[in-house]
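What follows is a single structure, written as structure tokens, with notes after it.
Note that this complex is displayed minus one protein chain, with the remaining chains in position.
Labels for the chains are A and B, by order of writing; each one numbers its residues from 1.
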Amino acid sequence: MQQQNIWTKLIRVDRRILYLILFLNIAVFLMFPFKMPATITSPARGLYDAVDSLQPNDLVMISSNWSASTMAENQPQLEAIIKHLIRKGARFTLVSNEAQSRDLSKRIAVGVTQSSDNAEYHTYGQKWAHLGFVTDLIAAIRGMGSNLSEAVKQDVEGTPIDQLPVLQGAKSLKDYKMVIDVTPSGTLPYWISYRPPNLIVGYAPTSVMAAEGFTYLDSKQLVGMITGLKGAHEYEQLMGETGLGHKFINAISFSHVLILLFIGLGNLAMIMARRAQGEA
Amino acid sequence: MSIQHAQDNWFVAILIAIISLFILFNIFRARKGRALYIRRIAGLDAIDDAIGRATEMGRPILLIPGMTAFGVIAMQSLNIFKYITRESARFATPMRFLTANPTVYTVAQETIQEAYQEAGRPELYEPDSIRFLSDRQFAFASGAAGLMQREKVAANFMFGEFFAESLIFAETGNMVGAIQIAGTVSTTQVPFFVAACDYTIIGEEFYATSAYLSREPVLLGSLVGQDWAKILFASLILFGSLVATFWGTDTPLLGVFGKAGGWDAFFKGEGQ
Partner (left out) sequence: MEWLNDFLPLSLERMGIWIGAICTVALYSILYRENPAYRLFEHLFIGLAAGYSLGPLVGDILYKYWYLPLTEGAWWWAFAVPFGMWLYFIYSEKYGWVSRIVIGVLIGASAGLFFQQFCSLYVPQIYASFKPIIPTGANEGLLASNAINNFIFIVVLLSVLTYFLFSFEQRGPVKRTAVLGRWMLMIALGAIFGNTLMARMALLVGRVYYLLHDWLMQI
């Protein structure tokens, strides 16, 4: 009877207690982090190698389509990618399909470029620029694919596109080497479908959207993919840098352990309670 | 590798033409009155049970088409919601409809009103029961979750295109004890619905449900035409695997079926 009560109580535990345990778990591992090396997956390696093979002054488009809701996953990815592009001396432009991302991604790009050792990136417009907000990504990609300055008339600061030093010599997306889609939503099919054929595509989705990416990886329509925060951690490790990915990975890993524990206990309690009821 | 134009690989153009022909032919058959068979989806019984339960509990049902922009998926969702509204109107079960798209909102008003008229209960239609909350994903989710909690909905029907907010709907519905039926083509959201809902209609079953309930010739014909296309793809894949196994993946014959430049390499001997 005593044993039966324990299992029944376990099934009926108030979910608010579980939320509290989860919060404390995350807080503890954020406050007391330790080094946790990442196992580098081949999609992350693929994206890293693709960016690493860029030459100085190669043009890269970063399609940043996330909002504050997914900042925890997309911000570390964007920071790691921008740091790598700076390291390679590549030129990059950002474009956003989400209103909040226009400001968020610009703020992050300013932060990373200003704190970099490469002085060429300290001045906006020289080696990087933000092309602003576009409502219809399909129209924007097709437009940029034929004529960049017609499709995106001004950058986010109001400067005409053809007056930006970063885009000297670039008439359209055909002059870009790569596009990296940092997104929590389904924008990848648009880039794959409507880009110029020579433009290779990298993907930095939230973990939710990663499942879609595997089919494109298999068919080589994507060169690589970093999945959410874990992907950002892998990318940082490949670069030999520490960033938000490193800071968060302990908390995420051990929150998963906690969830597994809850699932195991919950199922065990359900089985034992049913068995006890059956015996009774 | 990317196929941008028909001349990149002519087989692709032929394939598109064949699939279009399948679909158009079956739409033609359906319009001519030919009874096209669609097998009954198991989720349909769950819909009827859910409506019955909501009626017994005297609490409203909630219809959510998700973040669906106005288009094919939205129209299919509205077909299903029209059926649900018609069925619930027979028992005068109160209904709430929440949308995140202004165009879907306006079309839904017409659709729901028609449903009540078809059920013979036009007086039950309340314009305020159809609400546009916000086009921002999590703002919409917060609003919908709040409404579920306040009105203690008895049944939750979620059909359409969903993104990350899907689990917020499903979990909140669970918390208020609602019976939940979901159907979506968003592969990434199906797991949440499977975990949190009483029944989930997965992927293409969503289109089949809409065709089955509405019996519109275009939908029926499209579904049967797509089935023919799937059989064609399956045959192609089987054939391609056998060729790849015995003649290698580099054989020009395989390039015909979807490699940019593969058609020319095989038929004109170019690029070999």
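The rule is simple: a contact is a pair of C-beta atoms (placed from the backbone, for glycine too) under 8 Å apart; a residue touches a chain by one contact, two chains touch by 3 or more.
Nothing here was measured: the structure is a model prediction, and the numbers come from that model.
**Student:** Just name the one of A:K9, A:R107, A:K153 or A:R274 that touches the chain not displayed here.
**Tutor:** In the full complex, the listed residue that touches the missing chain is A:K153.
**Student:** Looking beyond the chains shown, say which of B:I23, B:L36, B:A54 or B:A178 touches the absent one.
**Tutor:** Per the contact definition at the top, the residue touching the missing chain is B:L36.
**Student:** Under the stated touch rule, tell me which residues of chain B contact the chain that is not displayed.
**Tutor:** These residues of chain B touch the chain that is not shown: 1-4, 9, 12, 15-16, 36-39, 41, 70-71, 103, 106-107, 133-136, 138-140, 142-143, 145-146, 149-150, 164, 167, 187-188, 190-192, 194-195, 202-205, 208, 223-224, 227-228, 230-231, 233-234, 236-238, 240-241, 243-249, 254, 257-259, 262.
**Student:** Which residues does chain A use to touch the chain missing from this display?
**Tutor:** Chain A touches the chain not shown through residues 16, 19, 22-23, 26-27, 30-31, 69-73, 99-100, 102, 132-135, 138, 153-154, 156, 189-190, 192-194, 206-208, 210-211, 215-216, 218-221, 227-230, 247-248, 251-252, 255-256, 259.
Just so it is clear, only the chains that are shown with their structure count from here on.
**Student:** Using the average of all C-alpha atoms in each chain as its centre, how far is it in Å between chain A and chain B?
**Tutor:** 28
**Student:** Would you mind writing out the residues of chain B in touch with chain A in their complex?
**Tutor:** Interface residues on chain B, with respect to chain A: 1-2, 4, 137-138, 163-164, 187-188, 260.
**Student:** Taking the complex as given, what residues does chain A use to touch chain B?
**Tutor:** Against chain B, the touching part of chain A is residues 67, 69-70, 184-186, 192-193, 195-197, 206, 208-209, 211-212, 220-221.
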